[in-house]
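A single protein chain has been omitted from the complex, and every remaining protein chain is retained in its original position.
Entry: chain A
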Amino acid sequence: MPCGAAEGILLYNNPMTEYSTFARDSLLACPDCDLLLQVDSVPAGSECHCPRCDALVHGENTYRNDVHLAAAISGLLLFIPAVTAPVLKFTMVGQWGSNSLLSGVWRLWTESEQLLALLVLLCSVLAPFFHLLLSFGIALVLRFSRLPKTFPDWLKWHHWMQGWSMLEVYAMGIIVAYVKMLDDGDVFVGNGTYCLIGVLLSLILCNQFFREEFAWQRWEQRQQELQT
């Protein structure tokens, strides 16, 4: 449902101090086109799209902490086997070969492709791991309302890791590599792939159920508590 575009004059009758801000739920700026939007009329629980460019201005405002926490924990539990267990096994005239996420990085590194190895390490191992770890931390401190002073940094890093975590692309890479090798020998799917699918599902659930705006608002409340 679209929110109504705010009209110019009616907004500012009372003088405002520097940096003072509006309550999030009444006045918003579209992230993609900067249109000022008044969202009083939007019922709780529904999404709000920009009437001019259709960007998602305000997502659902329900946050399921239990699902978020459970997804992060299961993702972390599966993570070690997912990056160390063999993903694909290949046999050709009696010779065996296999790979895991970490050994793939190591092989690139020893092949003097260090920069490439670091890029693959970041996108397939480090970013997904820290994304899960930070999701776990964020869900935990939100659950017990004990936000640390560094909470804004957690949220910023979480956002960054989310952008560079590309396990779903890696999964597609496994499929392509599998089909490519079928011609030359026998290929088997290893346990690492199954754990990887589990991690992938956990990451998707984390992304689906986390509400960044909710976390920021809780941080705002905490800031106010600290001041008083």
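Just so we're on the same page, a contact is a pair of C-beta atoms (placed from the backbone, for glycine too) under 8 Å apart; a residue touches a chain by one contact, two chains touch by 3 or more; residues count from 1.
By our rule, contacts and distances are computed from a predicted model.
For the chain that is missing from this picture, which UniProt protein name fits: "Paraquat-inducible protein A", "4Fe-4S dicluster domain-containing protein", "ABC transporter ATP-binding protein" or "Isoquinoline 1-oxidoreductase subunit"?
"Paraquat-inducible protein A"
Using the touch definition from the top, which of A:48, A:69, A:83 or A:174 touches the missing chain?
Spelled out, the listed residue whose C-beta touches the missing chain is A:174.
Would you indicate which residue among A:65, A:84, A:98 or A:191 is in contact with the undisplayed chain?
A:98
Given the full complex, what residues of chain A touch the hidden partner chain?
5-8, 11-12, 16-22, 24, 27-29, 31-36, 52-55, 87-90, 92-93, 95, 97-99, 103-105, 107-108, 111, 113, 115-116, 119-120, 123-124, 152, 155-156, 159, 163, 166, 169-170, 172-174, 176-177, 179-181, 183-184, 212-213, 216, 219-220, 223
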